[in-house]
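Can you keep this structure in mind? I'll have questions shortly.
The complex is shown incomplete by one protein chain, all other protein chains being positioned as in the whole.
Read from first to last, the chains carry the letters A and B; within each, the first residue is number 1.
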Amino acid sequence: MYLKNVWYVACTPDEIDGKPLGRKICGESIVFYRSGDGTVAALEDFCPHRGAPLSLGFVRDGTLVCGYHGLEMGCEGKTTGMPGQRVGGFPQIRRYPAVERYGFIWVWPGDAAQAEPNEIHRLPWAEDPAWAHGGGLYHIKCDYRLMIDNLMDLTHETYVHANSIGQKEIDDAPPKTVNKGDQVVTSRFMENITAPPFWKMALRGNGLADDVPVDRWQICTFTPPSHVMIEVGVAHAGHGGYIAPADRKASSIVVDFITPETETSIWYFWGMARNFRPEDEELTAKIQEGQGKIFAEDLEMLERQQRNLDAWPDRNLLKLNIDAGGVLSRKVIDRLLAAERTSSVGQPIIPIARASEAS
Amino acid sequence: MYLKNVWYVACTPDEIDGKPLGRKICGESIVFYRSGDGTVAALEDFCPHRGAPLSLGFVRDGTLVCGYHGLEMGCEGKTTGMPGQRVGGFPQIRRYPAVERYGFIWVWPGDAAQAEPNEIHRLPWAEDPAWAHGGGLYHIKCDYRLMIDNLMDLTHETYVHANSIGQKEIDDAPPKTVNKGDQVVTSRFMENITAPPFWKMALRGNGLADDVPVDRWQICTFTPPSHVMIEVGVAHAGHGGYIAPADRKASSIVVDFITPETETSIWYFWGMARNFRPEDEELTAKIQEGQGKIFAEDLEMLERQQRNLDAWPDRNLLKLNIDAGGVLSRKVIDRLLAAERTSSVGQPIIPIARASEAS
Partner (left out) sequence: MYLKNVWYVACTPDEIDGKPLGRKICGESIVFYRSGDGTVAALEDFCPHRGAPLSLGFVRDGTLVCGYHGLEMGCEGKTTGMPGQRVGGFPQIRRYPAVERYGFIWVWPGDAAQAEPNEIHRLPWAEDPAWAHGGGLYHIKCDYRLMIDNLMDLTHETYVHANSIGQKEIDDAPPKTVNKGDQVVTSRFMENITAPPFWKMALRGNGLADDVPVDRWQICTFTPPSHVMIEVGVAHAGHGGYIAPADRKASSIVVDFITPETETSIWYFWGMARNFRPEDEELTAKIQEGQGKIFAEDLEMLERQQRNLDAWPDRNLLKLNIDAGGVLSRKVIDRLLAAERTSSVGQPIIPIARASEAS
């Protein structure tokens, strides 16, 4: 159960660099590529001729060409040519609204008529040269909501990430969770503690001492359909913590886009945006490597949790105060899902390929 | 949906050299081996004692011996011995008609009473010392008819095999497709073109210049159940093309036997028979290597096409003029399938193993 009339991150620009990319998103098999004017096109990954995946083809002068028999597909899903054929009567394939913005390719897997690029999640830092961003992509076999739960309850850091960002003081600082419209915010503040290894590294990276007490914060914001941005950081203790001046802290935003592939698998785009030493590419790479290792620790836990839930489908789970972030996020999703079901009555029919006879 | 009362290629002689081979064909699990008189036997791959696969056993003096408890199976499916046992009352297992001919082992997976070795597809070149043959076997997860489509529409060469046998002129030369009884023939002729890399190699192999214009032909013949023989070649331009004298051309027959394993998987026996320099084993190996690489390029396309068709089961495909070969071949298959269903009424019951009590 995932929302479809929303924008998801589909891929990063490098993934469609010079070649098409096939990726299933919300159960839809989609081919992404860069069309003639440089904009991104997203189409059903199904050649209307013989059903080959168009993503096995290639892009020639901005036109997607099927790799089986050379059918040329236009970026609106209408065949524009094929050697030796008149293609006017060829059935159309489905087009998906797609937009490149903030260093990501976004796709709208639902009703194209409702797609509104202005609704794409805003990432002001992505357009600000004072910030740098590094990240990666993991494929994980779990319901996307298990990842939302994971990110909206960071007490798991103490256990899953014990050697990098976890520390006992997280357990001792109860989070506060609130709704802000369709967003959910859960925050935790820790004062006068020792920074864990990852944050010592970030302090050093920012030219700050790493052996003094710090104040630490975690502010997780869920935005539908499944984006979780986490403001995290440490400041030398006693300078205001979250609001300490820039030269007293190392802070960043953990960037998480969770895109459902199927009901029980996801494309997990993780990353970190920081506003210190943005030009230092070595530091970007170092943070990316560290974060990649940390987030890989969640994979087995989430996949095994999914398998346990599959095996015990009737068992209810506990909803503790630490789970409030995930619980409230799911309530937002449920409300929007109900609204989407209501509004989908009267949705236009998707064109389906029809047969023509052999000549 | 495949024909069962027909002959298929099951394996090559080297695959049963000194040991039994287990292979599923048309849904039937069969063990092949060479019996005492050197002829090939094919039996249900199921020991009537405890159900072990007989193909895990061995052949001793031409008798198949089960590798679990030593049951000796006769080539008619009747147990001939077992240490310490009287085997007279043991249930029979099914025998499949099998014939070795033309360098292949052929099997009849349907009603044995109807099997007629004279109906095995004729390969005159296989018995002619002026010809040489090399080939291989691929296992591909697709409906056997997708491979027939593939071979009966060679426009795909331009795209799938762009670096070896593909060339733009194929697209420009529309094929002509006709029925000849149960056979379907689709042919294409190109004149005064440049030979693509594979054919340049073949010209050189035949001692001919490879840098002059050539005439090229492709004549694909489908024969039920799923054999496709393709006469292919190039001749120095202006000498008659297909009917040019032998010292002006390099020609050969692409040999394709497509044997269904299940509804969505095949054993694909590919090869090439040529009538120039038949004694040159190095050339045979070189052609085999080149062809093996070319045909491997089809694997991913066919398997991904199958998965797309599985995902969109209700979608109809286009049937263009270039698809006529496959379309007409499927019509022949459909007609024969209907005939097979009608004739199967009153077919003899296959003997099934029965239990005897413990003594």
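Everything that follows uses one rule, which is that contacts are C-beta pairs under 8 Å (C-beta built on N, C-alpha and C of every residue); 3 or more make two chains touch, one makes a residue touch a chain.
These numbers come from a predicted model, not from an experiment.
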Residue of A:V6, A:V31, A:M73 or A:V160 in touch with the missing chain, whole complex considered: A:V160
Residue among A:P117, A:P174 or A:G207 that touches the chain left out of view: A:P174
Absent-chain interface as seen on chain A, which is shown: 149, 153, 155-156, 158-160, 171-172, 174, 300-301, 304-305, 308-309, 311-312, 314-324, 327-328
Hidden partner chain, residues of chain B it touches: 29, 45-46, 48-53, 56-57, 65-70, 82-85, 90-91, 352-359
